[in-house]
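Of the protein chains in this complex, all but one are displayed in their positions.
Going by the order they are written in, the chains are A and B; count residues from 1 in each one.
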Amino acid sequence: MGAPTQAIRDLSGILPILVLWGVALVILLGAPLLRRGPGSRLAAPLGGAGALGALLVLLRGSSDGFGDTLFAGAALTDTLYSSGAFVLLLGGFLSVLVAQTYLRSRDLEKPEYYAIMLLSLSGALLMMQANDLIVLFLGLELMSFGLYVLAGFARTDAKSDEAALKYFLLGALASALMLYGIMLTYGVAASTELSNVQSAVARGALKEPMGIAAALLLVIGLCFKIAAVPFHQWSPDVYEGAPTSATAFLATTAKIGAIVAFLRVCDTIAGGYHTWLPAIRAIAILSMIVGNLIAIAQTNVKRMLAYSGVAHAGYLLVAVACMGFRLMGTKGTQASILAMTGAVFYLLAYALALIGAFGVLAYLSSRDKDAQTLNDLRGLASSQPAVGYAMVLFMLSLAGIPATAGFIGKWQVFYAVLTGGDVALAVTMALTSAMGVYYYLRVVWYIVFEESAAPKPSPTGHGVEARPRAMTGVGAAITICCIATIGLGILPAAISSFLTVVR
Amino acid sequence: MLGRYIPLLVAVVIAAIIAGAMVVGSLILGPKKPTRFKETTYECGMTPVGSARDRFPIRFYLVAMLFIIFDVETVFLYPWAVTFELGSRAERMFLLTEMGIFVGILLIAYFYVVGTGSLEWGTEDDASSKALGKAKAARPPIRFGNENSGPVSLPSGARKAA
Partner (left out) sequence: MTAHLGTIAFVSLTALTILPAIMVVSTRNLVHAGFWMLPCLIGVAGFYALLEAHFFVVVQILIYIGAILVLIMFALMLTRDVMDPKERQTNAMGVWAGVICGLGLLASAHMLFRHPWVGVTSHPGDAHAQTVALGKALVTRYALPFEAASVLLLAALIAAIVIAKSMRPPAASVGCDGEVSGG
C-alpha cells in the first residue's frame, strides 16, 4: 500500500516548515522561563537556531522528489520553492540577528517576538509551496498575522500601534479580496488546485467575466502584500512606525513570500495572459515611477526605504509580468524561466541590502533614541567608519550600482524582460532605476560628506552611546550582508546552484 | 429540504409570542407608581456603583479571544468525529494521529497562556481596581425616599390576611 512511505515523503517535503513550527513551539512552551532572568538570553539564540536549522534542513534535503506534489496535491516542492525558501530563511536568520540587538537596546525583547517570527516564516514557506489556492491563502494569513503583531510590538509607542492597526486593517481587506478571488476561481475551475486551475485557463476560463474578476482579485490581493501602487498606502507608515528590526523582517518576508507565490500563480494562469498581463504591466510601471518619485522627497530613512520598496515591488512585478510570455514561443518561455531565476536573485540582493540598511539604523539606536532620519546618519563615515561605509554599500546595492548584488539582480530581470521582447517595461525599468540613484546617493552624501551635527560626546559616537556593538547580533548581520552583497556582486555564479530555477 | 427547519421556526415563533406577550402584558396591566428607588438600576439588591457604561478592562477581550480559538477547534472536531466513526481500525489510528497533532498544537497554546499568566486576574490589575475604588468613593449617595420612614408597621387587617 505504501501509505507510511507516502506520509514520510510528504513530511520530509515540508521539513523546513516542521522545524520552524517545532522551534516556535519550544520557545512558547519555555516562554515563562525565557521572559526574565538568565533565560532571557536564550530566546534570540533559539530563534536564530530555528531559522538556521530550517535553512540547513532545506540545503541538506534531496531534490529527488522535485516537481511532485505532496499531501494529495496540497503542496509541492520544486526549484522555485527551494530557491525562494533559501532567500527567505537566510533573511529570517539575519532578521533575528538584527532583532537580538535592537530589541535589547530598546528594552522590547520578549521570547514571543522570535516565536512569531518563526511562525511567520513558516507561513511564507507554506505560501511558496502551495499547490492549492486554499493552502496559499492559509500561508499568507499565517505570515501576515505575525507581521501585524511585530509591527505593533512596541506597544507603548503610538506610532507602532498605528502601524500595526493600519497594516492589519488594509491587510485584512486584501485578504478578503483575495479570498473572494479564490472563491470565483473555484467557480470557473471547480477546484482550487493549481493544476486544475491551469487546465481551466487552457479551456478559456479567463475569457469569462467571472474568470477575469477572479484573476484580477488575486492580483490585487498579492499586490497589497508587496506594496505595489496603488495598493501601497500602508507601507510608509508601517515601515516608519514598526520597530526597526520588525521593519527589516516584514519588508523582506512579505516581499519574498508574496513574489514567489505571485510568480507561481501567474505562471499557472499564463494561458490567459491577455486578462492579467496589462494590469500587471500597468501596476509595475506605476510602482516604479511613483515609488521612486515620492522616495526623493523623504527625509526619514525608514520612509524612504518604504517608497524605495514600492519601486522595488515594481521591478519585481516586471519579472512577474514575464510569466505571461511563457506561451508566446520559445523566446517567451526562455524569458519566463530567466525571470524566475532573476526575481529570486533580486529578492536575495534586496533582502541583504535592506536588512543591512535597517541593521545600521538598529545599530545606531539606543534606549532613548531611535535612529530614523538622514540627520541621524550625518557624518557617520568619519564617526563610525565601518558602519558608515557598510550603509554606503547597502545604498549602492539598492540603487543597482555595478559590483554589488543589487546590480546583478536588476540586470537579470532586465535581461529577462528584454528576452521576452517587452521594450516598454525594460525602458521604464532603466529610466526609473536611474531616477532612484538620486535618493540613494543623497544618503551616501549625508554619510560621507556632511559634518556630524551633534557635538561629539565620545570618541566613537555622535550622540549615540559608546557601547561596542560590533560583536553583537546586529554587527554580525551587517558583516554578513556586506560580504554577501559584494561577493554576489562580483561572483554571482557562486550561489547559482541554489538559486537557479529550472523547469 | 427546508422542512427540517420548520419545527425550529415554530419554536422561535412561540418563544417570540410568549416573550412579547409578557412584555406587552405587563406594560398594559401593571400599575405604574415610579419612585426614585424603583428607577435605580437593579443590581441584585446592591446599590449600584458608578455607571454601567464604563470601559471594560482588556482582560475580557483576551478571554473572548481564547474562547474563539477553542470554539473554532470544536468546529473542526465535529466533522472529524463523524468521519472517525466510519473508519476502519487502521484508518482510525491515522485519524487519531492527525487530530492528536491538531489538538496538541492548541494544547501548547493553552500551556503558553497559563504559563505566562495571561489568565491571572488581580495581581497586575491594580490600575483597574484602583479605578473602581475611585468610582466607589466618588459615587453620589443615592436616596431612595424611605430613609426617614422608620420601621414599617403593617395595619392589623393586612396581618390577618397573611
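FYI, contacts are C-beta pairs under 8 Å (C-beta built on N, C-alpha and C of every residue); 3 or more make two chains touch, one makes a residue touch a chain.
Source: prediction; values computed, not measured.
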{"item": "Residue among A:Lys110, A:Lys159, A:Lys369 or A:Arg442 that touches the chain left out of view", "value": "A:Lys110"}
{"item": "Among A:Ser83, A:Gln100 or A:Ser122, residue touching the chain not depicted", "value": "A:Ser122"}
{"item": "Hidden-chain contact residue, picked from the options B:Val10, B:Ile68 or B:Ala90", "value": "B:Ile68"}
{"item": "Chain not shown, touching residues in chain B", "value": "1-2, 4-5, 53, 55-62, 64-69, 71-76, 78-84, 86, 94-95, 98, 101-103, 105-106, 108-109, 112-113, 116, 118, 123-128, 130-131"}
{"item": "Residues of chain A in contact with the chain not shown", "value": "10, 14, 21, 28, 70-75, 110, 112, 115-116, 119-120, 122-123, 126, 132, 134-135, 138-139, 141-142, 145-146, 148-149, 152-153, 155-156, 164, 187-191, 200, 208-210, 213"}
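Here is the rule we go by: only the chains that are shown with their structure count from here on.
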{"item": "Centroid distance [mean C-alpha coordinates] between chain B and chain A, Å", "value": "45"}
{"item": "Of all residues in chain A, those that touch chain B in their complex", "value": "3, 21, 25, 28-29, 31-32, 35"}
{"item": "Of all residues in chain B, those that touch chain A in their complex", "value": "94, 105, 108-109, 111-112, 115-117"}
